[in-house]
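Removed from the display is one protein chain of the complex; every other protein chain stays in position.
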Amino acid sequence: MLEELGTNDQGDMIINVGPQHPSTHGVLHLVITLHGETVKKVEPHLGYIHRSIEKMSESLSYRQFSYVTSRMDYLSSHINNHACALAVEKGLQLEIPGRAQYIRVILDELTRIASHQLWWGALAMDLGAFTPFFYSFREREMINEVMEETCGARLTMNYIVPGGVMFDLHPDFQKKVKLFLAEFKSKIHEYNELVTGNVIFQNRTKGVGYISKENAISYGMTGPSGRGSGFKCDVRKLHPYELYDQLKFEEITEEGGDAFARYMVRIREMEQSMNIIEQLIDNIPEGDIQAKTKAVLKLPKGDFYSRVETARGELGVYIISEGGTTPYRIKYRSPGFSNLSALNDMAVGGKLGDLMATMGTLDLVIPDIDR
Amino acid sequence: MTNEELKLKIEELLPGAAFEEGTEWLTLNMDAEGFKPFAQQLRNNEALNFDYLFCLTAVDWKTHFSVVYHLTSTAIRHTLVVKVKADKNDPAIETVCDIWRTAEFHEREAYDLMGISFTGHPDLRRLFLEDDHVGFPLRKDYEDPINMIKL
Partner (left out) sequence: MFSLEKLVSIIQAWLQSTLGDPWAYIVVCVMVGVAAIALFAILGLMLVYMERKVAAHMQIRLGPNRVGPMGLFQTTADTLKLVMKEGLTPDGADKFLFNLAPFMVMIAAMLILAPIAFAKNFQIWDISIGVLYVAAVSSVAVIGILMAGWSSNNKYSLLGAMRSAAQIVSYELSAGLSILAIVILSGSLKISDIINSQADGWWIIKGHIPVIIAFIVFIIAVTAETNRAPFDLAEAESELTAGFHTEYSGMKFALFFLAEYINIFIGCAIGATIFLGGWMPFHIGNWEAFNHVMDFIPSSIWFIGKTVFLIFLIMWFRWTFPRLRVDQLLNLEWKYLLPISMVNLLIVTLMAIMGWHL
């Protein structure tokens, strides 16, 4: 095994970053070839948290399998559930009640904000600034409280079920979400003052981890990482699901292609998400929260592919049904997996510190990559 | 481009192409032979310009394997699904990772979990599992008496 040796035949140092390392955010294992401080090669070794969710889902019914997906990208578990529900609904050709759609979209966007907040703190931590982490958790806590009241969970929501949502909203929901919006709006300038405008931060991220638009598309980079290279890939705009075609929001793209561009996309996206929530929060219609479904769901024979925009990019749920109560084959096209594949291309030639900035702005969530 | 126009275009490239009916996106079934040149044309043909491979799935149909390529064009915004059939005993398909670089990881994943060998892949190793792992877990006939719990 190459990584057991200290150096390769060109005298380059080979170091293992991970599976336990402060900035791999989980159990990512990178084998890095270093020439001095310059990165020559990055090779991800995956599988430390591989649970074979695809195989597991094959033996679970259409009502059950979405609960496993909460454990994929745990920071946008709500959106994962949403993708699963959409795929099943596509197969059953269900009409979702308006109230459920509103709830789903609001919670999706709240999840996105929470995920970006965590990312923001973690990125700053990767770059050596500890304080932002606490600032982002201050507001994230408010979202978690809303989630806790609504879904009964703070991380793995399991709230969206095929046909709608599991329970009705908590009576305080609107009040608390509005409180959060007001609070976050008044605090978001701190995010920019602490990190965005910092000279050291800008030097660390500008021109770092560059990837061109062509390469980003070729690598299948989606989400804010792809949009940082100017790749218009927001599923909410391109293939609108639920209410997204009726909402007014901008698709954020930046042309830089570097870590700073990816950073700015996420920061600006948080504002767009707030904008979306504001459009919906006062207009949640009354009515059912679930469409009428049979107790046992059976999908007709065929292929059903649903795409949603998670906080990290495009999540595809591809169900191949043979007409039974469980999927014959299910594939999760996770955004992190494709984004990670571009890491080598982005990090080569940079310094070791740049690799951390690049990884940080890719916003990798390891269970999402390994599945 | 609508599905009908796309269908005509592809029939020009691949006479006698077998399309599936009643699918959301235009779905094309084909054999592993001739897939690579066809894929290259899908990518390079100006009118088609499929530059974004957004999903690559390997499926174990008990009689054969198939690999499903979900392609889309970021410029023209049309989508095509190509299902490539592979042999049951010795599944091998030419790699497309020189056309769409995202395929490099996705093909390694398919090789790791489904055992489909992608010929010409620069670095076809197991991605998630140990290098000495026996068997391909996503296959329908995979047995693991210790770790798999039968419901």
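We call the chains A and B, going by the order they appear; numbering starts again at 1 in every chain.
Note that in this section a contact is a pair of C-beta atoms (placed from the backbone, for glycine too) under 8 Å apart; a residue touches a chain by one contact, two chains touch by 3 or more.
Just so you know, these numbers come straight off a predicted model, no measurement behind them.
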item	value
Touch partners, limited to displayed chains, of the chain removed from view	A
Full-complex contact with the absent chain, from A:22, A:152 or A:287	A:22
Absent chain, residues of chain A that touch it	6, 13, 15, 21-23, 34, 37, 124-131, 133-135, 138, 194-195, 198, 200-201, 203-204, 351-356
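By our rule, only the chains that are shown with their structure count from here on.
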item	value
CA centroid of chain A to CA centroid of chain B, Å	25
Footprint of chain B on chain A - complex, ascending	46-47, 50, 52, 54-55, 59, 90, 214-215, 217-220, 222, 231-233, 238, 302-305, 307, 314, 316, 318, 320, 328-329, 331, 333, 337-338, 340-342, 345, 370
Interface residues, chain B side, partner chain A - complex	22-25, 27, 51-55, 57, 59-60, 68, 70, 74, 77, 81, 100-102, 104-106, 109, 113, 127-130, 137-138, 150-151
